[in-house]
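Below is one structure, written out as structure tokens; comments come after it.
Yeah, one chain of the complex is gone here, protein chain that is, but the others are all in their spots.
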Amino acid sequence: MTEIEQQPLMSVFLATRQQSIDICKPLAIEDYGLQAAAFSSPPKWHLAHTSWFFETFILKPFVEDYQVFHPAYEVLFNSYYNAVGEQFPRPQRGLLSRPTVIEIMDYREHINNAMSILLMDQSNPNREEIIKRCRLGIQHEKQHQELFFTDLKYSLSKNPLYPEYNSLPEPTNEADPVELQWLSFTGGLVEFGADANVHNDDNEFAFDNESPLHKVHLEPFVLANRLVTNGEFQAFIDDGGYQCSELWLADGWALVQEKQWQKPLYWIEKDGQSMEFTLHGLQTRKANQPVSHLSAYEADAYANWANARLPTEFEWEFAACQQKFSHQVSDDRHPQSARVTDTDEQPLLQLYDGCWQWTSSAYRPYPGFEISEGAIGEYNGKFMCNQWVLRGGSCVSPEEHLRPTYRNFFYPEDRWQFSGLRLAMNGR
Amino acid sequence: MTEIEQQPLMSVFLATRQQSIDICKPLAIEDYGLQAAAFSSPPKWHLAHTSWFFETFILKPFVEDYQVFHPAYEVLFNSYYNAVGEQFPRPQRGLLSRPTVIEIMDYREHINNAMSILLMDQSNPNREEIIKRCRLGIQHEKQHQELFFTDLKYSLSKNPLYPEYNSLPEPTNEADPVELQWLSFTGGLVEFGADANVHNDDNEFAFDNESPLHKVHLEPFVLANRLVTNGEFQAFIDDGGYQCSELWLADGWALVQEKQWQKPLYWIEKDGQSMEFTLHGLQTRKANQPVSHLSAYEADAYANWANARLPTEFEWEFAACQQKFSHQVSDDRHPQSARVTDTDEQPLLQLYDGCWQWTSSAYRPYPGFEISEGAIGEYNGKFMCNQWVLRGGSCVSPEEHLRPTYRNFFYPEDRWQFSGLRLAMNGR
Amino acid sequence: MTEIEQQPLMSVFLATRQQSIDICKPLAIEDYGLQAAAFSSPPKWHLAHTSWFFETFILKPFVEDYQVFHPAYEVLFNSYYNAVGEQFPRPQRGLLSRPTVIEIMDYREHINNAMSILLMDQSNPNREEIIKRCRLGIQHEKQHQELFFTDLKYSLSKNPLYPEYNSLPEPTNEADPVELQWLSFTGGLVEFGADANVHNDDNEFAFDNESPLHKVHLEPFVLANRLVTNGEFQAFIDDGGYQCSELWLADGWALVQEKQWQKPLYWIEKDGQSMEFTLHGLQTRKANQPVSHLSAYEADAYANWANARLPTEFEWEFAACQQKFSHQVSDDRHPQSARVTDTDEQPLLQLYDGCWQWTSSAYRPYPGFEISEGAIGEYNGKFMCNQWVLRGGSCVSPEEHLRPTYRNFFYPEDRWQFSGLRLAMNGR
Partner (left out) sequence: MTEIEQQPLMSVFLATRQQSIDICKPLAIEDYGLQAAAFSSPPKWHLAHTSWFFETFILKPFVEDYQVFHPAYEVLFNSYYNAVGEQFPRPQRGLLSRPTVIEIMDYREHINNAMSILLMDQSNPNREEIIKRCRLGIQHEKQHQELFFTDLKYSLSKNPLYPEYNSLPEPTNEADPVELQWLSFTGGLVEFGADANVHNDDNEFAFDNESPLHKVHLEPFVLANRLVTNGEFQAFIDDGGYQCSELWLADGWALVQEKQWQKPLYWIEKDGQSMEFTLHGLQTRKANQPVSHLSAYEADAYANWANARLPTEFEWEFAACQQKFSHQVSDDRHPQSARVTDTDEQPLLQLYDGCWQWTSSAYRPYPGFEISEGAIGEYNGKFMCNQWVLRGGSCVSPEEHLRPTYRNFFYPEDRWQFSGLRLAMNGR
């Protein structure tokens, strides 16, 4: 670890911390406390929790005589780390009018200062572990930046005034959708995942759930070159997709009945117009955009209706690895603009910038996966059941998370994530 | 109706409107949106709803070409008036980060201006009805001022930081409680309630649920001169009151089991100290203060344990009418200070200034009660079942509502109201 | 207490016990365990619980060295007597396939024998108390005979085969309904209720909730001479009664929305025909029959729609006491046959033989009511809240319970009882 290398970490740390503040700028103070469901968290809570993460896993263990900013925060902003201690009940996060936004900003400043001093101290005997955890803390904060958008969209959607997060007009794109093409892949016995050791040694990063490297046998398969569009999903609806039990997994069908689902989460029919709630407020729904905010059940039912299926997470990763990673984040990239008129020469479009893509894979640990010691071991491992893997990335994902091996995961009933689908079929 | 008389109405209107703003001053912006339960409402919502009331029942019907401030507010701030139209779901009021506090203040200003103009217009053909409804709107807003305190206390209580609404120290009162005395009343065939017609003719006011006047026969009874204290309720707890099914109504006992109630709502044992959450934050519990925040079931069980009973609402009213109404609101009266060291010469203490007193009476219409025509008829009448009557007033009640005939009502399981009890027994 | 008098008690005891068996005769063994809701109980459980009542309150305390039939029954068949001990969870009574029906019959026989021996022993020092409790046990068993029909009807109604309890054809009665007449009553200061002491001294019986005698002041009122009919209730439905919020109490309206109530509990529209589930199976609905199986909310909404109201329990009792009690139970009286073509000369028809009549009175203790010592005190007192009083009697009520002072009580949302309404209005 040379001196030259440390500067960037400090920069990345501070830039990441600033980024969390920047994305909140369009908010009214009143928005910071919004929590519309137990599964989503208020903006203010994200700001505090990401600070708590650095305080708990780095400052407290590695700074001598460190004084916590506020003793109560240990409980208030602990998300789910039982090994750290009690947690304030998740569904009640929206009830924390105090600490106020200003107090949270003070907390962030306090953490930034303490972390900066620690990162500059090259003689700290735990320097290696500090750097490793700081990297994790940075990636963790970036995950929460994505959750910020996801949760905020959900919370704002409950307000009949349809508030806009982003008051700029949504980028228009009236072009026809790219024609659907089926790309063939051969499969075979292939190695998947990220090498945890390599990632520890250089500036690349992968989460523990992407490891270890391991081999999986794949049969030949074909994959759609682009995501399913709003227009295509409308055809599914028009064909009675939500009324046809044969298309659905049993648990999905039960949910459709119970919740009376008839369309994707944010679709709204208003005065005869097809609208969609977005971070730009209520907008006209565009037929050529990827359909988003589907549960896995809806994605699966659509695939059945289309005589196709969802890809496994390994098929997805295999295909993504076949082509040069050339995701270009344009300057005007912003929430809710999936760049569907991708002009790339590459065959697989929209791998990372439209919405996350449900796979048919249950989220389980890779063979040989070991949970880390201590509380940090709770980061991913304990959630490896009952959820499904999504691959790719969405219009609100941080760039640093866009890679072929990243494993996102949600319950199959979840719809508040930017989640769509890419079709697959057996090949030969 | 003379010119002289109208000035006061305008003054009362504006003073009441200002009072709603004043009591919010200690709040952080973040507090205005707090809603910790479906039965409570955010401060901001109270501010908007009381404005909506004037707009809906006076400005819209009686001002020509009146333009509503915002069409969506008709739904957002309609509490429960089905005849007016749809209502935004009550449990989601806390999700309305927009309109912001500033926007709500603009709304209030708009209503104040429009109402002022209307009230000054003495030639309005509906002047009589306007004045009548304006009086109702003022009393309605005062009720919401009380609810503001009641709801806010509940919402803040969910925050482990125990935020203070009022940062002044709670007034101390270390005196011993007044000795319990039993006062005898003869009863007989007595007329109760308020005369609706009289109230329409002068500046006095009574709600429709206090009418009509009607006769009830009372047997002799005795009533305690003061409320039950924290110290006395502690003795009930120490004697196993919450474990002894014989003391409880069946529905109450089921609730005690289900909710694991072991003490009044805001009692907190912390580090071996007996504390109580108050609008002054967490405070030492005082044995000589009236016990408050009881459900009717707890009040009833306590009375059974004390070999007494709750008074009926008529016994309470009969006794209250026996003595001169001399409630003196001292300058330092403020939330959570029940003036127990009442130096009045009057026999019945704490009728109006400690906490509301559960009676044994089910909240039902008085004989001959008629629901008003139209939406205003929904004000009280439709709630006249399944609730119990409370009489008196509390430390957060508006002075104007303190009178012998006022009928407050809550479900017997409700505990977030400032509700305590005064014992009664059969006389002879 | 003379020898002559004891014989009848023994006879009544044995006849009552036999009656419980007789009404079960049409059942298949499989029916004895049916429990379709927590609020209803299986036939077998009624048979056992009524035996448990005699064992617990008479045999165990008053028979020396009495051996209980089965120790587990003490818990299994305890309904709600906390002072006796634990209770098997009410919603799970239908899960008790054992004890079998035969075992329950053995239990009943055992109790009958032990009780007979005890009743014959005239030298027992507790004879007076034994006789008093035996009378209560007999009345208790008769109440459960009525519940047997009520609960069974509910449980059978959940079976799409619409099983018949009574395979005889329902008695037909195609006559037009009696014309509605309004009878006037003067009211005044009147004494109501049953005298507990008198009832202890002779063969009459009243439950403790009918006492003590006490005075209530009544204003003049008018009462309908008969119950509201199916045909009249259909008109309420046709006029949009279930869609019109103004007619409903708020809690009732919330329930109508939540449960999607559109008609009385057992009304069924099938192949274009208006049917009703009855103890005779599915039957054509008859317009001239009293409407039954209404919640209090529906009864109240109907009364509002009809520009009338429900009577108070005192108005009902006052009117019933005005006419000679001449309820004649015809030989062919049986479940589901309300004798609407009453040929009595009396003005008030269907007081006791159609269905129970909701009153507007909350079920609360009479002034001066005292709960008995010990477990027997739990019989009625602890239920005196949140329920409404019904008066009269139904086609399945035991004759012995038909009297002007009998107070039946259910929650206002309950509909499985044979419950209808008689209209009232203010008089002058």
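A, B and C are the chain letters, set down in written order, and residue numbers restart from 1 in every chain.
The criterion applied here is as follows: contacts are C-beta pairs under 8 Å (C-beta built on N, C-alpha and C of every residue); 3 or more make two chains touch, one makes a residue touch a chain.
Worth saying up front: this structure is predicted, and the values here are computed from it rather than measured.
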One chain isn't displayed here. Which of the visible ones does it touch?
A, C
Checked against the full complex, the residue among A:E128, A:E204, A:D251 or A:E399 that touches the missing chain is A:D251
Per the definition of touch given earlier, which of C:Q67, C:N159, C:N197 or C:T284 contacts the omitted chain?
C:N159
Among listed residues C:A38, C:L95 or C:L168, the absent chain is touched only by C:L95
Which residue of C:A72, C:M120 or C:L189 touches the chain not shown here:
C:A72
Contacts of chain C with the missing chain: which residues?
28-34, 36, 72, 75-76, 88, 92, 94-101, 155-156, 158-161, 163
Which chain A residues would touch the chain omitted from the figure, given the whole complex?
80, 82-83, 189, 214-217, 219, 245-246, 248-253, 312, 360-362, 364, 367-368, 377-378, 382-386, 412, 426
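The rule is short, and it goes like this: only the chains that are shown with their structure count from here on.
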Answer with line, ring, star, complete or other to describe the graph linking chains that touch.
line
Centre-of-Cα separation between chain C and chain B, whole angstrom
38
Any idea how many Å lie between the Cα centroids of chain A and chain B?
47
Rounded Å distance between chain A and chain C, as computed from the means of their C-alpha atoms
60
The positions of chain B in contact with two or more other chains are none
